[in-house]
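The complex is shown incomplete by one protein chain, all other protein chains being positioned as in the whole.
We call the chains A, B and C, going by the order they appear; numbering starts again at 1 in every chain.
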Amino acid sequence: MTDAKKDYDFHKESHTERMVINMGPSHPATHGTVKFLVTLDGETIEDIDVEIGYLHRAFEKECENQQWSGVFPYTDRLDYTASVLNNIGYALAVEKLIGLKTPERCDYIRTIIGEMARMSGHYTNLGAGALELGALSAFIYFVEARELVWDLLESVCGARLTHNYVRIGGLISELPDGFGLGVAKAFKKNRELWSDFDKLLTKNRIFLDRMRDVGGISAEKAIEWGFTGPCLRACGVPFDVRKAEPYLIYDQLDFEIPLGSTGDNFDRYLVRMEEINQSMRIVEQCLEKMPEGPINVDDPNWRQPSKDESSKKIESLIFHFKAVIEGQKVPAGEVYQPIEGANGEVGFYVVSNGGGKPYKCRCRPPSFALTSAMPQLVTGSMLADLIPTFDMINLIGGECDR
Amino acid sequence: MITLPDLVETVVKIAFILGLTIGFYAPIIGWIERKQSAVMQDRIGGNRAAILGFTVIGLFHSLADAIKLIFKEDFVPRGAETALHRLAPVISVVPALIAFAVIPFGGTYNLWGHETRLVIADLDVGVLYVFAIASLATYGVVIAGWASNNNWSLLGALRAAAQMFSYEVAMGLTIIGLVMFYQSLSLVEIVDKQENFYHWGIIWHFPAFILFLTCAIAENKRIPFDTPEAESELVAGYFTEYSGMKFIMFWTAEFLEIVTISALCVTLFFGGHQIPFVTVSGLIDFLGFLGPNGANAAAMLIGVAVFIIKLTLLIMLQMSIRWTLPRFRYDQVMKLGWKMILPASLIWIFLVGAGILTGVMPAV
Amino acid sequence: MKSDSAPAGGARSGDATSGPPLAIVIEKYADMGVVIHTHRLHGDETVVVHAEDILDVMNFLRKDDRLNFDMMMDLTAVDYLDNQNLNPYLAEMNARFEVVYHLYSIGKNHRIRVKAPLAEDNLFINSITGIWGGADWFEREAFDMYGIVFRGHPNLKRILLYEKFEGHPLRKDYPKTKRQPLIGPRN
Partner (left out) sequence: MAITFKKVDRNAKLTLWEASYVPEILRGMSITMRHFLTNMAGLVMELAGGRKHRKIMTLYYPEEDPVIPPSYRGRPALVRRSDGLEKCVACGLCEVICPPHCISIVGAERENGERYPLTYTLDGSRCIFCGLCEEACPKEAIIMSHDWKNLCEYDRSKMIYSKEQLLYPERNLVRRLEAIRGRYFGIKRYKNN
């Protein structure tokens, strides 16, 4: 480069200036609450500063002041689009700390409900992505599919969004009657809607142009920035906690984990689309193979007494009182339990001091790591590219800000 | 010299067009947009606004919208250019209305000895007039964006300016083949020449129709070309800072432009008021049992009805495009306009010329 | 340096045999005074190191071919106020906080937990953003919540809370019901 060229400053010569724009905290594209401070040169993003924390609700502090079993409602509110997965992660962490082995049927039901939650998370993410690119019908089709999944979850857990279903050493309730039939019916419609969504977008040139080769990141960078889940697999890195460190019953199941190749938004989209299919496959397999049996550990220290029991037996009643007021005592120690959440590795790092409340309950939020890499992904691209990239990163405010 | 009957006739026609566009189509499009999109998306759509318990499948929602917006605060942001901020909606709504002046919505009928031609102004350069007027709408958008003192508005206005000017060029070129084919710039004449169904524009100029519709949607800034107002990127683009009555005017302008585009498409490609295989004189003869005046009046009503049906179908087509497709990125819009549509329309002009010279296309 | 054997619990997912990462770390830092403590509670391999050696240890973990911890999964801190007996070395060192790193290797599929105790009067530790870029926000969060200062961090400021927030809320001596001056009284 010659000196003359180096000295030439285009912006100075043409008397233009950069525009600083506040995207958020409440901007249509920031569907969590997050703020981007974007410096624009025309339409090109020169610099971006991401500010999070608008949805901070002191998850850890609240957990430290709650009995071990009372943390579940809080974990619901982490990744609220796939809340059972957080329940499962926390339950597994605490069970690992205690050394509990849950019955096989419980593991199966946890897998089923967890995979349904993953579907719901992906439906939300992809639907919102379509919405933000203006494809409104596709969005509504996935909302409809998600409603069907939520109907099933509601019939099992009792709530549509914050399920609060899993307990230490088991689950709160059995699957309802006719659940298998309901799943078969809902999944038939889900597959239809999935294929409609797929036909509307996957080969559509407009959509391809918006997604392909946009917001890409190399595999090395992605690993360095702590990417996990669909965003890492989109880069072609074969990492999935379900395979790397199988928990529940994943090692007994037969399914495929989709991988991308370039790590751009389109790969993320395709990976998530395929994961929805695979989740349906997993649920169907589980329903087929599910054994009969109890759903809770047969250990009175950890199992809550059933209503009949607690009202009829005085020992059981006293024990129940102690368990609720003091909290069930978890042996001292520390443990880290990763599971594959909808967005990536959800890890619970739990420390106990032997008391009835968690001494420390840390959740490793996947979207926190993903969002921190936003400047890497969008700097130099156009303002309009920020939207699909941010959507495919899938910031869930509850999880990122906790 | 304008005679009294001529004046009355013109006033009636203007009143009819105003009634049709502002009075009928502006609210009805809002309703179509809501209901059609809802049914397409497995929803029900707005059905709560009711008068005396009658909801009329949600038709009153447009009325409720209008009333709500009229009574909203008329807000001008601090630092905005007040006069221009107020002027911008007017500038964008007027061209959409007056473009209708040259669009024929019926044939020529002889009523009580008075020759009535169902077009407000039969200009020899009707096509040019429409394009000239349509390009004025850009001013409204740009002024709105600039005068709002808002970064989003400004970005939207800049995008709108570039996009609308680019697509005007392409849009003009897509029509040239048609003009060569019909050998006229007058819309009335073009419609008259489509009396023969085999001479309809859509039959000989299908590619031009696709290109024209694309350009027209881009002119109108609707999905997939709604980059200037992309709500997930620019909040609402150039009309971010508008509320109440001024917002209604942008809204109306958008709806009127849908009507104008559809009317232009009907006129150029779908034979206007013509019914396939039926000529106007044949229709009048067929209705002869009503007496000469009655036959003419009935034929006129049928013609207008056919025109409105075609118009509504085209509007619904535009709606289904809008609710199906995702949005382009701004630079891709420009690329599409300059690199695909412009060369394609030039090629089409060449092909039409060759077709006319070699006699493949019939002389009309 | 002392090494506990894995307790009987944790039959769920951990294998009780000595995993490679911990053995390699112990071997590398044998008798160098870097490693304070190691354990494999519930199968989670844990190494406790001195805070001043953290960069050295992390570099080793990241770059050694046998370990190759290419991903920093999690970074957090724990406040052991009045609970130092949980980890005996804390009381010995008079340390109150512990910075906890969870590392993972994609190629080797193993994990390790690295902990670095910090005394209350010396809340400084070197930033590892130079090794894993992704540590950036995690360190900011630990600073935000516990007031631990990461030396060499490019942009160490609050992340989840706002600039005018007083105190560090996840410290055990921060009362849960405390009101911030900008929030105002309870309504």
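Convention: a residue touches a chain if its C-beta (ideal position, glycine included) is under 8 Å from a C-beta of that chain, and two chains touch if they have at least 3 such contacts.
Remember, predicted model here, so these are calculated numbers, not experimental data.
Q: For the chain omitted from this view, which of the shown chains does it touch?
A: A, B
Q: Which candidate, A:Ile21, A:Met116 or A:Leu175, sits in contact with the chain we can't see?
A: A:Leu175
Q: Looking at A:Ile113, A:Cys157 or A:Cys361, which residue reaches the missing chain?
A: A:Cys157
Q: Out of B:Tyr129, B:Trp323 or B:Trp348, which is the one that touches the chain we can't see?
A: Per the contact definition at the top, the residue touching the missing chain is B:Trp323.
Q: Write the list of chain B residues that the hidden chain touches.
A: For chain B, the residues touching the absent chain are 36, 39-44, 47, 210, 320-321, 323-325.
Q: Identify the residues of chain A touching the omitted chain, counting contacts across the whole complex.
A: Where chain A meets the chain not shown: residues 62, 66-67, 69-70, 72-74, 76, 137, 144, 147-148, 154-159, 162, 164, 170, 172-181, 196, 199-200, 202-206, 208, 212, 236, 238, 240, 242-243, 246, 250-262, 266-267, 270-271, 273-274, 287, 290, 292, 294, 296, 303-311, 317, 320-321, 324-325.
Definition applied: only the chains that are shown with their structure count from here on.
Q: In terms of C-beta pairs in contact, which of A-B and A-C ranks higher?
A: Comparing A-B with A-C, the pair joined by more C-beta contacts is A-C.
Q: From the mean C-alpha coordinate of chain B to that of chain C, what's the distance rounded to whole Å?
A: Distance between chain centres: 65 Å.
Q: Mind checking the centre-to-centre distance between chain A and chain C? Centres are C-alpha means, answer in whole Å.
A: Each chain reduced to its C-alpha mean, chain A and chain C end up 24 Å apart.
Q: Quick one: in the complex, what on chain C touches chain A?
A: Listed in rising order, the residues of chain C that touch chain A are 7-14, 41-42, 44, 46, 70-74, 76, 78-79, 83, 86, 100, 102, 106, 109, 111, 113, 132-138, 141, 145, 158-162, 169-170, 174, 176.
Q: Mind pulling up the chain B residues that touch chain A in the complex?
A: The contact residues of chain B facing chain A are 37, 40-43, 151-152, 155, 223-224, 226-227, 230-233, 235, 323-332.
Q: Taking the touch rule as given, give the residues of chain A at its contact with chain B in the complex, in rising order.
A: So the residues of chain A touching chain B come out as 19, 21, 27-29, 43, 130-138, 140-141, 144, 200-201, 204, 206-207, 209-210, 382-387.
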